[in-house]
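Notes follow the structure.
The complex is shown incomplete by one protein chain, all other protein chains being positioned as in the whole.
Each chain gets a letter, A, B and C, in the order it is written, and its residues are counted from 1.
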Amino acid sequence: MKTVPLADAVAMIPDGARIVVGGFLSVGTPERLMDEIVRQEKRDLTLIANDTARPGVGVGKLVDARCLRHVIVSHIGTNPETQRQMLADEITVELVPQGTLIERIRAGGYGLGGVLTPTGVGTLVEEGKQKIEIDGRPYLLETALKADFALVHAFLADYLGNLAYALTARNYNPIVAMSGETVIATAEHIVPVGVIAPDHVVTPAPLVDYIVANG
Amino acid sequence: MKTVPLADAVAMIPDGARIVVGGFLSVGTPERLMDEIVRQEKRDLTLIANDTARPGVGVGKLVDARCLRHVIVSHIGTNPETQRQMLADEITVELVPQGTLIERIRAGGYGLGGVLTPTGVGTLVEEGKQKIEIDGRPYLLETALKADFALVHAFLADYLGNLAYALTARNYNPIVAMSGETVIATAEHIVPVGVIAPDHVVTPAPLVDYIVANG
Amino acid sequence: MDPQAVIAKRIARELRSGMLVNLGIGIPTLVAGYAPPDVQVYFHSENGLIGTGAIPAEGMAHPTLTDAGGRPVTALPGASTFDSAISFGFMRGGHVDLTVLGGLQVDQSGHLANWMIPGKMVPGMGGAMDLATGAKRVIVAMQHTAKGQSKIVKSCTLPITSARPIDCVVTELAMIAFSNGQAVLTEIAPDVSVDDVIAATEADLVLSHDLHEMMI
Partner (left out) sequence: MDPQAVIAKRIARELRSGMLVNLGIGIPTLVAGYAPPDVQVYFHSENGLIGTGAIPAEGMAHPTLTDAGGRPVTALPGASTFDSAISFGFMRGGHVDLTVLGGLQVDQSGHLANWMIPGKMVPGMGGAMDLATGAKRVIVAMQHTAKGQSKIVKSCTLPITSARPIDCVVTELAMIAFSNGQAVLTEIAPDVSVDDVIAATEADLVLSHDLHEMMI
């Protein structure tokens, strides 16, 4: 694989696309991809992510710049602008328990139709969902989520596309990298092939379609 | 955590227990635990594992020594003794597609009731199972598997119980380590706490109940 | 003593060496500061860290080592990091021995409401529902009343976080355990009477046979 320029990578994402983005309150989010999406003035995106971060950082930049139409996240409590846009009917927000959200993204990438989780049973979350009993215990059927583009940020990438993450910047990234039709990665360092030991690769190369060239 | 002697670790496993064991055709199987189970003449165990290996190695030792009553595996083709015992009604065998088996074990450890998989739809595997359609596509509902004891083998363990695996000896081990009521691990090397970098720990310490002392 | 300190100190006494513990934001976070020095627990951060340590000394923070609020932390020897699916597998799968959560309301059958106030505050549930549903033991840390109203109610008027009852709630006045649909008063804070607690509580309380003063 050759690296691609940042602008070319983001140019592939059409308005209205569904994107899933790694990161947890902006830690581990591919910031350069966020900046470029804003610069290219993408519109009507659906965002799947843990949260909407804060104004000015991470996916919060997409909220600020009105790139989004719909977000599927586990909370928006850290971003007043998301709440404002939601109350003003400028975006729609689907709130999903965090453990359910990551399993739904995983199911999408792993070819599963969904999972049965006890989380949300007996709460508002169960509305409209199928409830299934296993051994006398009720579970909600939570269905798979997929996206057109998965945007991830790694600590190390090699030129084949193998990725390794740093500490808590790992979070959603390895799961997100499984579940995009097209996977675009940025990395702190792009290293020669073979430098990341096989046991330390977290996202295997064939998953990654494009590595964005650094600086 | 202090390490425990091999005999003490295995003495905790009662006859009739349900065990889930890491390894793939004996690669990554905790051989010393297998030997000790045989030596202590455990009986009527239920085994959950990828396969029954070959006679004389891995979980195949448990087959040879008649420790098992029921096995849940994805294939027995490499072990003629398993096939002989099955045909002689000495053990019962439940065959599960490999990708379904690992997801069922994972579901058990991750607190999920089960997963929806397309694998097995329209085949003998679907018998007796609930079929659920999502977006017009049929899936089988495959339920979680749990075990009383999870037996795993690592390359490195530290004295808290953090584990790291070597190459293809990883296979089922990290998933198995999540899904036993009690988790017993052996390791090629037991190293001081802090020697395995946080990013290279695959099984976090709190999952592991006992590390078996070496030599 | 500061009400929050009473709550955090009492809960800290529930910590045992080897436990895996997840602390929510607010009062629960304070519990770590009162852990007895001889008790070594693992703190779990839902963003993918076990072995969370103290806030780093000045100049020693790193943007990729953070707690669930995005603030820099340290990693203790033997710490591990992992993806969010594993992190929530720990919660949902019962591998987290204890979680301490904040609360808006707790009702007398042990239901917790802590994630939204309809029409007013809709931040989202984050990890609260998975923790409340899956952790082995759930303790709620909150003040007994808000604006003079009891937060321990007969039946939650706010949307609940989980159908599964919590194990107990600790306030600056009392410790109340939940079992078989009953709210059982087990401990009262120093200088607080049983009548004080009953007066401040909307829920019906059953007095424990072993009711005693809180040791803090």
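Everything that follows uses one rule, which is that a residue touches a chain if its C-beta (ideal position, glycine included) is under 8 Å from a C-beta of that chain, and two chains touch if they have at least 3 such contacts.
Model, not experiment: these values are computed from the prediction.
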Partner chains on view for the chain not depicted: A, B
Of B:N50, B:Q85 or B:T143, the residue in touch with the unshown chain: B:N50
Options B:V38, B:A65, B:V121 or B:V193, residue touching the unrepresented chain: B:V121
Residue of B:E36, B:E103, B:D158 or B:D199 touching the missing chain in the full complex: B:E103
Residues in chain B touching the chain absent from view: 24-28, 50-51, 73-78, 83, 86, 95, 97-100, 102-103, 106, 117-125, 155, 166-175, 202
Positions on chain A contacted by the hidden chain, ascending: 1, 106, 108-112, 158, 160, 162, 178-179, 193-194, 198-199, 201, 204-207
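Throughout what follows, only the chains that are shown with their structure count from here on.
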Graph class of chain-chain contacts, one of line, ring, star, complete, other: complete
Approximate Å spacing (C-alpha centroids) for the pair chain A, chain B: 32
Approximate Å spacing (C-alpha centroids) for the pair chain A, chain C: 29
Where chain C touches two or more other chains at once, by residue number: 49, 75, 81-82, 85, 88-89, 91-92, 134
Numbers and ranges of chain A residues touching at least 2 other chains: 103, 117-118, 166-167, 170
